[in-house]
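I have a structure I would like to understand better, so I am pasting it below and will then ask my questions one at a time.
Entry: chain A
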Amino acid sequence: MSVPTEHLLILSAILFSIGVAGFFIRRNLIVVLMCIELMLNAANLAFVAGSRHNAFLAGQDQTDLEGPIMVTFVIVVAAVEAAVGLALVIALYRRKQSVDLRELTELEDGSHA
Partner candidate 1 sequence: MVDLIFYAAATLSVLAALGVVLARNPVHSVLWLLASFVGIATTYLLSGFQFLAAIQVLVYGGAIMVLFLFVVMLLNLGDPDAEHDAPVMQGGLTPRLGIGIGCIVAALTLLTVANANLAQLPEGVVLPIGGLDPLKQMALAMFTQWTLAFEGASVLLLATAVGVLVLAKRERASVAVSPPQTLTAAKEEAA
Partner candidate 2 sequence: MLLSLLIFIPLLGALGLLVLPSDRHDLMRGYTLAVTLIVAVLGAMLWFQFDASIATQQLTENRHWFLIPYHDAPGFVEVRYALGVDGISILLVALTAFLMPLVVLSTPGHVKHRVKEFLVWLLVMQTGMMGVFLAMDLVLFYTFWEVSLVPLYFMLGIWGGERRLYATVKFFLYTVAGSLVMLIAAVWMYLHFHTTSIPELTELAAASSLEVQGWLFAAFALAFAIKVPVIPFHTWLADAHTEAPTSGSVILAGVLLKMGTYGLLRFGIGMFPQAAVASSTAFMILGAVGIVYGAFLAMAQTDVKRLVACSSVSHLGYVVLGMFALTQSGLRGSLLQMVNHGLSTGLLFLLIGMIYERRHTRELKDYGGVAAVMPVFAFFFVFAVLSSVGLPGLNGFIGEWMILLGSFQANPWIAGIAVTGVIFGAVYLLRATRLMLFGEVTNEANQKLQDLNLREVGLMVPIAVLCVWIGVAPNMFLDRTTASLDLLAERVEAAQTTLELSAAEASTEVPR
């Protein structure tokens, strides 16, 4: 495959931006969590791009393992974050019967005044 590294990076940048935009647009907490997953994947793509780039620069039959190992850990952490996030969403749902970000209004400046 002769796709240049830049294209991988551009793909990752686009995915990251879509994730960021979604993070700010959406109010459904579950969708917000999904946007965070998107951003994590975009980061993974950047690591993959870097690893491939560095391996190819080093020459034939070379590898750069830092990237793939980081990606593995990120996937683990993504699972962890999804679990914690969804548990928090469930806790919120139990209290408010809603998963809307707008429900998070108890703690504002002056609410305790």
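Candidates were picked such that all candidates are chains of the complex that A comes from, given by their letters.
One rule holds for everything that comes next: a residue touches a chain if its C-beta (ideal position, glycine included) is under 8 Å from a C-beta of that chain, and two chains touch if they have at least 3 such contacts; residues count from 1.
Fair warning: this is a prediction, and the values are worked out from it, not measured in the lab.
Of 1 or 2, just one candidate touches chain A in this complex, namely 1. Touching candidate 1 in their complex are the following residues of chain A: 1-11, 13-28, 30-31, 33-35, 37-38, 41, 44-45, 48-49, 51-53, 55-57, 59-65, 68-69, 71-73, 75-80, 82-84, 86-91, 93-95, 99-100.
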